[in-house]
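Below you'll find the structure I mean.
Here the complex is missing one protein chain, while the rest keep their positions.
Let's look at chain A:
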Amino acid sequence: MGTPCHFALFELQPSFDLDLDQLATRYRELARGVHPDRFADASEREQRLALEQSASLNEAYQTLKSPPKRARYLLALNGGELPLEVTVHDPEFLLQQMELREELEDLQDSADLNGVAVFKRRLKAAQDELNQSFAACWNDAAQRERAERLMRRMQFLDKLTYEVRQLEERLDD
């Protein structure tokens, strides 16, 4: 785990609930401060420092703005890093995922843009619900297992969101 923590870079306390607009504004301000252009005339050491700061800032921002990445990061802060590549056995949820993928295939076959819009709304609602559940339990050591399961589910839904975007692009062409 790099120091200082991603949240500290933004002068925030570790928390799952974040104002993403505020985070983006703060990121732009901070990024300006360490932009390489500002250090064109500085010493080599200062330039290198600025570059490092810029990279950690970017990494922190990418992690914090994504709910599953933020969730995984919070769990790592609380009790050790969780592997990225794992096999999950979460039968009901996985069955649901499979059905959603099948639905998405059907939407692709029928080129149903309205259907895609409805699908997106349902997906967003499921993500909001998942985020709320995670926010309520991640900081409770007794619910660690549940928080991990919810984080993994977020990762699946994140990937599904990506698939939906891909489909939209294909249908737009």
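One rule holds for everything that comes next: a contact is a pair of C-beta atoms (placed from the backbone, for glycine too) under 8 Å apart; a residue touches a chain by one contact, two chains touch by 3 or more; residues count from 1.
In this section, contacts and distances are computed from a predicted model.
K.L.:
Match the chain absent from this complex view to the correct UniProt protein name in "Transcriptional regulator", "ABC transporter ATP-binding protein", "NADPH-dependent glutamate synthase" or "Iron-sulfur cluster assembly scaffold protein IscU".
P.N.:
"Iron-sulfur cluster assembly scaffold protein IscU"
K.L.:
Could you tell me which of A:26, A:65 or A:152 touches the chain that is not displayed?
P.N.:
Looking across A:26, A:65 or A:152, the contact with the absent chain belongs to A:152.
K.L.:
Just one of A:55, A:98, A:111 or A:125 touches the chain that is missing; which is it?
P.N.:
Checking the options A:55, A:98, A:111 or A:125, the one contacting the hidden chain is A:98.
K.L.:
In the full complex, which residues of chain A touch the absent chain?
P.N.:
84-91, 94-95, 97-98, 101, 152-153, 155-156, 158-160, 162-163
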